[in-house]
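Removed: one protein chain of the complex. Kept in place: all other protein chains.
Every chain is named by a letter (A, B and C) in the order it is written, and numbering of its residues begins at 1.
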Amino acid sequence: MSAKLLEAKSITMQFGGLKAVDSLSFHINQGELVGLIGPNGAGKTTVFNMLTSVYKPTSGEVIFLSEPTVSLKPYQVARKGMTRTFQNIRLFKDLTVLENVLIGGTKDISYGFFSSILQTSKYFQQEKALKEKAIELLAIFGLEKKAHAPASALPYGEQRKLEIIRALATQPKLICLDEPAAGMNHQETHQLMETIAKIRKDFRLTVLLIEHDMKLVMGICERIIVLDHGVKIEEGSPQVIQSSPKVIEAYLGAEDIH
Amino acid sequence: MQDFIQHLINGISLGSIYALIALGYTMVFGILQLINFAHSDVYMIGAFAAYYAARTLGIDKNPGVSTLVILLIAAMAACSLLGFTIERLAYRPLRKAPKLNILITAIGVSLFLQYSGQVVFGADPKVFPAVLEDSVLFTLLGVEFKSLDLAVLFVTLVMMVLLHLLIYHTKLGRAMRAVSTNMNVAAMMGVNTDRIISFTFVVGSALAGVGSVLVGMKYPKIDPLMGMMIGLKAFVAAVLGGIGNIAGAVLGALIMGLSEEMVVGYLSSTYRDALAFGILIVILIFRPAGLLGKGGVEKV
Amino acid sequence: MRQLLITILCTLPFLAGCTKKSSNEIVIGQYGSMTGSEATFGQSTDKGVRLAIDEANAAGGIKGKKIKLVTMDDQGKAEEAASVVTRLIEQEKVVALLGEVASSRSLAAAPIAQSKKVPMITPSSTNPKVTEVGDFVFRTCFIDPFQGTVMAKFATENLKAKKVAILRDVKSDYSVGLADFFTAKLKELGGEVIEDVSYSSGDVDFKAQLTKLKTKNPEAIFIPGYYTEVGLIARQARELGIKAPLLGGDGWDSPKLSEIGQKAIDGGYFSNHYSNETTDPVAVEFQKKFKAKYNEMPDGLSAAGYDAAKVLLKAIEQAPDLSGAAIRDQIAKITGHDGVTGKISINDKRNATKSAVVVQVEGQTNKFVTTVNP
Partner (left out) sequence: MKKPLLALIGLIFVGFLIDLSFDAFIQLTLIYVLINMILAMSLNLVSGFTGQFSLGHAGFMAAGAYASAFLSTIFPMNPGPMQFVYFLFYAIAGGAVAGLAGYLVGLPTLRLRGDYLAIVTLGFGEIIRVILLNTKTVGGARGMYGITGPTDFTLGSWTISKFLIGYAHAIFWVVACFVVIWRIIRSHHGRAFLSVREDEIAAEAMGIHTTQTKVRAFVLSSFFAGVAGSIFAHYANYLNPASFSFNRSVDAVIMVVLGGMGSLSGSLMAATIITILPEALRPLQEITGVDLRMVIYSLALILLMILRPKGLMGTKEVNEFWRKYVRKTS
């Protein structure tokens, strides 16, 4: 279980004159839970965007499952098994909670356009299976009762959860969580940590986590990468990070550690 | 060579007409992200305001600078008032509505102005009063340079510079830019967004008023549907240059005018209108935000 | 309040009103572009038609009955013309139809009139195809081939112009048709079309086309469009220094032509039904009455509308009953009707045979130049 699942080879992202990420290299092993932290504006989300091909890196390479993905479109990357959540929640607001999850089920559907028009038995079978699976997923996070409510009607914390569920529905190998605990209180955060640990085990997932909440990161991550001004300043186990002067400086220079 | 220069002059003069109207489109779009379909009809009302003003004042057969000034004031006043009213009554209640609704409302206002124009003014074309005598300023390589063409170009450029100064070098302009970047934040910072939007409409509509008098001078035939085609082309020009961008509108309009002219001159006149859109499509495919528009990466 | 307004707005369509019909009336239907981009043509025609109907009613109506004119707007759309004509026939129970100016719309409506056996007279659709639809469809104006011939002859014989350029309105079937027939006839007469360019009605800038024409040095320019654009074309042609005479068809006939074109259009020639300096009593009388009623001078379309209505009224008067077939037979028999636009005789192809005149624009008057017989 130590094969490299994902490898970023000196990826750089330049917006005009600003280098948001500067030749960053790291890798993630199969089954790992890696945290990506850094002060505001360090370029964490930009890294996610490059990994998932939302942005094309100015230079550098991303290898996922031993294949380069830089030239792929985001949906191709997603279909290969890398999926994500968004920092500023991007749910399908006007759709129901259930529909949000169903959309992730591309891999479970093989019926064609005409099957859906003629409503063949294949259509019914697959739709039924997909729905059952979606409800199961919702149940893990305790959202199954709200399956038919519009996504926008959920409270903030549940919207975050729904994003994770939706990502899980695509059957990912690697899931990138962008500040999943943002805006949650202590108890909710704690709960979320447990759920992340659980799904990681149940779905045999590899997780890359961006988080501001140091406690969360330190508590569950096996390895942490610290980013500041687009450059990796430290990498290692939570203990290493906690005692690294570089990290402390970067954080104190910017803001307090939570 | 002579005819090429003539085509060039024609194209620039046509382009500067488009530009005058395109500026109004681009201003409103810049601040509200709204295609103000009614803009071309505000322009039409301006022309009629000037027409009736000239007739009631009895100066319709009395060309001169004073006539020009009076008509400009009349048209600008009528257009500003109309623009203000439209924004107040039709667009403001929809500030929070989906974009397409506002677009439909704009189309509704446009249809309303066109059809009530046909009822009130009559559908037959009217003759715009002679405002300035057109005279030949100078002749170059056998091509005559007319005062009217140059006046239109001059006014367009002056407007462009004035608008630029207004937007980038005044307090009001800063407020406008703030509203256009983020209306909510601007409101929190104490900008009276409603007033700024009204002001934008007033300025944009006044520009249409100026345009209407200048176009009326050059093409002295006005009718309630006069704004339709020219408005559409001006709008295309604004998009071409990058909508929301003042210089872009003028650049786009000049490109439109010139390319239309050159196509008729050297290719085929029948496909003139198709071409205008053809160019637009090609440019948008390669530069999705227009020539001078800011592409901008969507924040994720 | 909101709810109420919405309810009213939504139910309005279903409150289709019914108009009362009285047996003491003869209902004539007219369809035309009363709104939309060609509204001015429809409205002009309507003025002429109304004048004729009012006159007939002032004189006591026909067969002791008043004439009622129902005018419906087709917005200048072909499909609207078809539905409006169906409505006039089915719901207003008209005995006959007048319309349309544009052949494209007459062609959409004529098959319906034909199939319902309601006679229809078009005042100014000049495309030959219109009356070919069937034996209930007539016209009281020239057809394109005739007018094209007149102007081609005039250009080659009177003006001795061999190299002619054409500037046509590609959006107007009238203009395209006329241009095509003109071209054919001109070639037959040994002339040559050295350049054929187009514009679209509604345009205001024609300099590109004109600059192109200028380089070819035509001896005459044929512009078979409507006065709405021709005035501006003339101005811009003169501004560019084009001195060749401008020629056109009856679409030019309007007081607006020289108002818009001013001096630039003076000296232009066009084929028309009559010259407005005519001393023909019918035409003089018409102009007088028109001026009195509308306080403006009639244009060619008003005159054509007036004549079409007159021919129809005459046929209704002579018909033994008000059936479509009876009226149809009488229209077919019209010969030598003294119209404003000349002596109208309906031929076996249901077209009017009448002579055309070529006139020259001189300010507000169209000076008589020559008469061309069919």
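Worth a mention:
The criterion applied here is as follows: contacts are C-beta pairs under 8 Å (C-beta built on N, C-alpha and C of every residue); 3 or more make two chains touch, one makes a residue touch a chain.
Values in this document were obtained by computation on a predicted structure and should not be read as measured data.
Hidden chain, full complex: it touches shown chains A, B, C.
Contact with the chain not shown here comes from a single listed residue; of C:I67, C:V137 or C:V176, that residue is C:V176. The hidden chain makes contact, of the residues C:E25, C:E90, C:E157 or C:D338, with C:E90. For the chain left out of this panel, the touching residue among A:L18, A:L118, A:A139 or A:A153 is A:L118. In the full complex, chain B contacts the hidden chain through residues 29, 33, 35, 90, 93-94, 97-105, 107-109, 111-112, 114-116, 119, 232, 235-236, 239, 243, 270-271, 273-274, 276-278, 280-281, 284-285, 288-289, 298, 300. Seen from chain C, the chain kept out of the figure touches residues 2, 5-6, 9-10, 12-19, 34-35, 71-73, 75-79, 82-83, 86-87, 89-91, 103-104, 107-108, 111, 116, 127, 129, 170-173, 175-177. In the full complex, chain A touches the omitted chain through residues 52, 54, 73-75, 78-79, 83-84, 86, 90-95, 99, 102-107, 109, 111, 113, 115-119, 123, 126-127, 130, 166-167, 169-170.
Assume only the chains that are shown with their structure count from here on.
Averaging C-alpha coordinates per chain and comparing to chain C, the farthest chain turns out to be A.
With centres taken as mean CA coordinates, the chain nearest to the overall protein centre is B. Per-chain CA centroids place chain B at a distance of 35 Å from chain C. If each chain is reduced to the centroid of its CA atoms, chain A and chain C end up 71 Å from each other. Within chain C, not a single residue touches two or more of the remaining chains.
Considering their complex, residues 3, 6-7, 10-11, 13-14, 17, 115, 118, 122-125, 127, 134, 144, 146, 215, 219-221, 223, 225-226, 228-230, 260-261, 263-265, 269-270, 272-273 of chain B touch chain C. Chain C contributes residues 34-37, 39-40, 42-44, 170, 197-200, 202-205, 207-209, 211-212, 214-215, 228, 231-232, 235, 239-241, 256, 259-260 to its touches with chain B in the complex.
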